[in-house]
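Here you go, one structure.
Apart from one protein chain that is not included, each protein chain of the complex appears where it belongs.
Chains here go by letter, A and B, matching the order in which they are written, and residues are numbered from 1 within each.
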Amino acid sequence: MSEREIMEYDVIIVGAGPAGLSCATRLKQLKPDLMVAVIEKASEIGAHILSGAVIEPGPLDQLLPGWRDNPPPVCVPVEKDELWLLSRTGRRRLPTPPQQKNHGNFTVSLGALCAWMAPQAEALGVDLFPGFAASEIRFTDDGAVGGVIIGDMGIGQDGQPKDTYMQGIEIHAPVTVLSEGCRGHLSKQLIRRYELDKDAQPQTYGIGMKELWRVQPGKSKPGLVQHTTGWPLDSKTYGGSFVYHLDKDRIAVGFVCGLDYEDPEFFPFEAFQQFKHHPMIHELLEDGEILSSGARAIVEGGYQSLPRTEMPGALLIGDAAGLLNVPKVKGTHQAIKSGMLAAEHIAAGASAEGFDARLRDSDIVRELYKVRNIRPAFNKGFWRGMIRAAFETATAGRWPGTLPVHADHACLRKLDGYTAPERDWVDRDLPPRDRLASVYFAATEHDEDQPIHLQILEPDVCTNRCSREFDNPCTRFCPAQVYEMVEAEDAGRRLQINAANCVHCKTCDIKDPYQIINWVTPEGGSGPNYQNM
Amino acid sequence: MKILVGIKRVVDYNVRVRVLPDGSGVDKDGVKMSVNPFDEIALEEALRIKEAGNADEVIVVSVGGDECQQQLRTGLAMGADRAIQVQTGQSLQPLGVAQAFLKIIEREDPGLVIFGKQAIDDDNSQTGQMLAALWERPQATFASKLNIDGQVATVTREVDAGLETVEIDLPAVVTVDLRLNEPRFVKLPDIMKAKRKPLDVLPLDELGVAAESTLSVSHFAPPPQRGKGIMVEDAAQLVQELKNRGLL
Partner (left out) sequence: MSKILIIAEHDGEALNISTAKCVSCAQAIGGSIDIAVLGNGVNAVAAEAAALDAVGSVIAVDAEHLAAPLAANWAPEVLNLAASYDYVLGPSTTFGRDLMPRIAALAGVNQVSDIMEVNGPRSFKRPIYAGNAIVDVEAAEGNIVVATVRTASWQAVGSSGNASVSQRESGAVPVTHTRYVGMETEGGDRPDLQSAVRVVSGGRGVGSEDNFEILYKLADKLGAGVGASRAAVDAGYCPNDMQVGQTGKIIAPDLYLAFGISGAIQHITGIKDAGTIVAINKDSEAPIFEVADIGLVGDLFQVIPELEKLIG
């Protein structure tokens, strides 16, 4: 293995989502002479981005003042908000909580928004490199972060170089910005290495699954924003849905489950499909067609789980830090603001130092503080959660005290001694029939001859302990059916990993009860190819 | 010698292609566009020929609007020396594209012109053969092996019956098939270098090509859906059914 080629930048940004692109854009606005690069593991900007999404435009107005005259391709002004409590066949309209009042906001495709931001960043001189995955951090001699190492390409499943082998280069920069999104794999390593979370509560997450549908003409009411809670979830499982009506007869429908659920047999994908069969939703979707589908973990911990966001040579922004506002169901405005703040900080001092204090002093974290007790309140069940949520909203979070949270993977109950609640689920007739059919619409692609990017750190645990204790929940919580327990040649069972199905959602890395699944980045350019998601 | 490589900007092969509800075309909204995969193989072969010392310049050529510059830059990043965009807003058919390439050949005088065997959007597989006809030079299509020895190329072609070998005198046109090679990955620093390599824009009418569309394409429809067929009870019924249908 020869010495890696080196490229040098003033700032290297890992991940071209809204946070990373905002940071890059702002940096060049403030200091046009700075050399700024953004690397992105997706083959194209936006291809790995999946979100509802209803966004607050304020930060975009600050970053790109003329944007409303030249909006991104999917951009529908919100006209109406509805919150519904569902039972299997019925529904009750609830008052829209203030955090979910969206007047002045826009329903967008976050992926299309990023694809729209990209050329604007490039026009300012940002070097954007989609198709390249940062696989390792490069450390300087004194242990600081000094850039990243791009993953080697053209390695076979056996770990050996193929004919197309190309060694990844090193990108050196005095400041590295981690904007990998929720549960970024490099962010995870760095948080551990620098103990950035030692004064914080464990980070908690949800899984978000989404489908973009083209429905029968007239069914979509552009500008309508609907959220539901209740059925098909039980009172102990946090979650709900979104139904965002777009133009061109399109509807974005999605479902979120808190990953602190306790039922080991719970099947998030199935819950999503059940939701679609509620009469109110079924009526919207019937005779429609799925355009795109996918999933992504969502960071939920908020204020109490926020790690220290700076370390020598690097800083965390966006959901890599964990800035999403759960009651608002929004993280994009936070991501953009944090990207801009990071840019301002770096432009002023050329180092990461002091960023954490700035972030905690900003309205980004103030916003999180106000709602810090809402999501954790649901740990006591749905109704207690609703009551506490109303209280916290009324007091704008001023009641002192902060509710604790628990690590999601520790919440899973063992089979022994646990009885799952009655689910009251229905027979289904809407596509996709199963996860394989769903994955088809994610257009996810991995060269099958490459090392499996889902590392099982203790493989024996799967058959020796997990089968017995939890019935291999990975075979259910993965939305892409990556994990299957199949019959082994010599009787018994083995874990089969269909790595090619992976949509890079990171749920397995989060929810596995033994924390032995380590998600690392596959070859750059692999993964989903989301369109307008 | 110079090698010209034709590359086309097409919908990425991963995209789930969908017909627009009004039948006017295929839905390209927000869709990823890439270099036609067979053209990448063509370029890779050209680069290998150059690296083996049998060519001194590889030029990538694309016919289309300014968006195709993105694909030309990818070609330059892979290692091509120069790029030419034949600029036109029209959607040309293969004959028009071949005529445009003939004009480029007149300017550049290449020893070899390599295309992918077909574009994955129109699936025509015509341009290379048409160019060879207009140029009055040899064609070797569906190449799975290509060997250059001086002014002669030996090409193994993948045909239905097996592998056919032909010998052609250069200059000539070769179209490439899947198994010819595996294209190299692009290196990050080469993307930067590609930005500085020459990309010439030549308007189509300035080349003197009178592109005539003798075919018109309309009424895009999705393929007929396969539906549920019949069920049989056992092997005997199955065999009978297959015999009835003339399949056994």
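Everything that follows uses one rule, which is that contacts are C-beta pairs under 8 Å (C-beta built on N, C-alpha and C of every residue); 3 or more make two chains touch, one makes a residue touch a chain.
Please read all numbers here as calculations on a predicted model, not as lab measurements.
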The chain left out touches which of the shown chains?
A, B
Residues from chain B at the interface with the omitted partner, ascending
11, 17-19, 26, 93-95, 98, 120-134, 137-142, 154, 157-169, 172, 213-224, 226-239, 241-242, 245, 247-248
Residue-wise, where is chain A in contact with the chain that is not depicted?
433, 436-437, 440, 445, 448, 486, 489, 496, 498, 500
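Just so we're on the same page, only the chains that are shown with their structure count from here on.
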Where the centres are mean C-alpha positions, what is the separation of chain A from chain B, in Å?
37
Which positions of chain A touch chain B when the two form their complex?
5, 7, 43-44, 46-47, 73-74, 109, 111-112, 115, 127, 129, 131-132, 150, 153-154, 162-164, 166, 169, 171, 214, 249, 291-292, 440-441, 443, 445, 529, 531-532
Report the residues of chain B in contact with chain A in the complex, numbered from low to high.
12, 14-16, 18, 21, 29-32, 182-189, 191-192
